[in-house]
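The other protein chains are all here in position, but one chain of the complex has been omitted.
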Amino acid sequence: MTPRLRFALLALLAPLAPLALAAPDPTEIVRQSDQQMRGDASYSELTMNIIRPEWTRSMSMKSWTKGQDLSLVLVTAPARDRGSASLRRDREMWNWLPDIERVIKIAPSMLGQSWMGSDFTNDDLINQSSIVVDYTHHLVAQEPYDGEMSYVIDAVAKPEAPVVWSKVRLWISQQTHLQRKIEFYDEFDELVNTLNTFDVQTMGDRALATRMEMVPADKPGQKTEILTHAAQFNFAISEAFFSLDQMKRLRD
Amino acid sequence: MAASTQLATLAWRNLWRNKLRTSIMLGAVVFGLVGVVAMIGFVAGLYSNMIQNAIAWQTSQLQIHNRHYLENPDIQDTLLQPKVITDLLATLPEVAAWSERFIAEGMVASARANRGIRINGVVPDQEVRVTPIAGAIVEGAWLDDQGRNPVLVSKKTAERLKLRLGSKIVLTFTDAQGDVAGAAFRVRGIFRTPSTNFDEGNLFVRHKDLAALAGLSGSHEIAVRLHEEDYRAFDTVLAVKTRLQAVSDPGNRIRDWQQIQPLLASILGQMGVSNAIIIGIYVVAMGFGIVNIMLMSVFERTREFGVLMAVGMQKHRVFTLILLESAWLGVCGGLLGLLAGYALMQLLGYTGIALGTMAEGLGAFGADTLFYPRVTASEYALIFVTVVAASLLAALYPARQILRKPPAEAMAEKH
Partner (left out) sequence: MKLAWRNLWRQKRRTLLTAAALALALALSLFMRSIQEGSYANNIDNAARFATGLVQIQHPGFQQSQSIDDLVPMADAFIAPVQTLPEVSHLLPRLESFALAAGDQRSKGALVMAGIPSLENGYAKLEERLVAGDFLDDDDAQVLLGEGLAQFLELNVGDEVVLYGQGYRGQTAAGLYRIKGLLRFPVPQLDSQLVYLPLPLAQGLFSTGDQISAWVMHTHQLSQLPALESKLHALYPDHAVLDWQALAPEMAQQILMDRAGGLFMMYLLYGVVGFGLFATLLMMTLERQREFAVMLATGLLRGRLLLLVMIESLFIAALGLMMGLAIAVPVLLYLAAHPIQLTGQTAHMMQELGWDPILPALVAPWLFINQIGIVLMLLLLCLLYPLWRILRLELVSALKGGAHGG
């Protein structure tokens, strides 16, 4: 039951080059950081490790994105799931199952279910909420995170915003403007999930955190880890690439 | 005529000659009757409570939907020409109230959890007059026109999603274009109905909020409540249904509660059988009890009847006398017993019977934990007839036995 973390995933799926800028206005900091992640096209190769107290499971995948509304993920390993793909266009989502050659559209009743068995739900990927628009921002501290000086900003959900979090605390690097750590709080001000990122490297033409982990607060020994092995940015890719036909045609 | 009146008077006097014996017998009859009345009332009260509850909470007496919606609940399939229907409903004297509902299947999410749910968009003023929902609010208040996007969730949902009054939830569903629509709602109230199933799968928002989010107008469901709430008055329901069918667009379907919940109708049937068996056992127990005391009482008085015959009373008159005495006893006992039973039912009808500890099971059952026994006039009549018949039957055998004996022998009979 992990609720929406889409902007966390955006951090993963659409990283951008560092922008050396340090504005004191917290909203501006968040906006810039967010802007940085909303790039044009991206391609990355990832490994997702689902870690449970009794077992772990590893999946490899390739991901393409264009803007913030189009994304396509192809599973390359393990063999059993190889060729499975997941397409998102705006607020709709489909999965392609090569074994049975069928496309499944994700119905609203399935939004709450886990995405590929991870700590992310389908809804995390679809949700349109925006860390800039749906929250008000307050700078609470400046402190180092993972060796980088960071702004610590509390984003408090606006009353009518369609987001479940009541507060999100972000650590935004002053150097790279990457969102390095995010804590998600419920209305009782209890921590529900934490997103940590590590190992900032330059890939393609920009810096990005190549390891990130999502840790649910109330499930000890459980987390989902995503490692980025390769990434490319700013290449031409047509909108037609993000289609059901293309999803079926993808093989490695 | 005069002779038989005389005999009846004699029988009546005989009865009160031995006050103690008669009192004991009356006591036995009265106690038995009160037991049977209580039993019938208990069983009927429990089941009718369940059925009335199901009608009040879940089905109402009538529901109207688009036929396509019934086959397959698609948010596009709203009622056809609902205005015609509501116009007619407004003029029918049998109709107490109706509620137009906009329904969406979707997901409710908090920071803690999410689950699939049926989102009921209701007009606050209409809904309270059709279902008892406003009385089932355990915290907060019922929906009104105040504020933006209020929502009512069940106690169960509130616990699962860790919600309290004022909490924000996000509702997600498929809108008219087939896209996923979502919005934030604030918990205005928390309800708990007698049905655990209903509570797990339903929440309430305002009709206009939900319809606007979905980008549609109209309703998916109209639920109709009639003034006549007794579930046995099914003819009234059918009459209103026929009137509605005459004006409604043929693309709509009007269903009565027996069609909506066929299982409920079957339960009525089963209730009849099991009631009949139980009441049968009771009536037999009571009947045999009366027969037994009667037998004893008549046999003990063999000598007395022997004397009567010896002083020249005709045999058939003695026979009639015995029967009449017995009948008097049956009538008196029956009347007193029914009176006592009726009084008890009135009392329990006022206080109710509480089954508090069984609350959870009753909830799944769709019944309140407090219910009221009910006994119909025809049931009272049946009990009365049974008592009198049993007492007559009880007198027949000893009366014949006594008459067979020569008076001398009867007189000589020892105790």
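In this document, chain identifiers A and B correspond to the written order of the chains, with residue numbering beginning at 1 in each.
Everything below uses one rule, namely that a contact is a pair of C-beta atoms (placed from the backbone, for glycine too) under 8 Å apart; a residue touches a chain by one contact, two chains touch by 3 or more.
Everything numeric in this text was worked out from a predicted model, so none of it was measured.
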Under the definition given at the start, what are the shown partners of the omitted chain? A, B
Looking at the full complex, which residue from B:Leu46, B:Ala104 or B:Ile117 touches the chain that isn't shown here? B:Leu46
Selected from A:Ala77, A:Ile104, A:Met149 or A:Ala230 as touching the chain missing from the view: A:Ile104
So one chain is hidden, and I want to know which residue out of B:Arg21, B:His68, B:Arg118 or B:Lys405 touches that hidden chain in the complete assembly. B:Arg21
Residue, one of B:Thr5, B:Asn72 or B:Ser378, that touches the chain absent here: B:Asn72
What residue numbers in chain B mark contact with the hidden partner chain? 17-21, 24-25, 27-28, 31-32, 35-36, 38-39, 42-43, 46, 71-72, 116, 196, 263, 266-267, 269-270, 272-273, 277-278, 281-282, 284-286, 288-290, 292-293, 295-297, 299-300, 355, 358, 360-365, 415
Take the complete complex as the reference. Which residues in chain A touch the chain that isn't displayed? 50, 52, 54-55, 57, 80-81, 84, 95, 97, 99-102, 104-105, 107, 109-110, 113-114, 116-118
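Going forward, only the chains that are shown with their structure count from here on.
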Could you state the distance in Å from the CA-based centre of chain A to that of chain B? 57
In the complex with chain A, residue positions of chain B that touch it: 105-107, 109-116, 148-149, 162, 167-170, 172-174, 179-180, 182-184, 186
Report the residues of chain A in contact with chain B in the complex, numbered from low to high. 1, 3-4, 90-92, 107-109, 111-112, 121, 123, 126-127, 157, 159-166, 184-188, 192
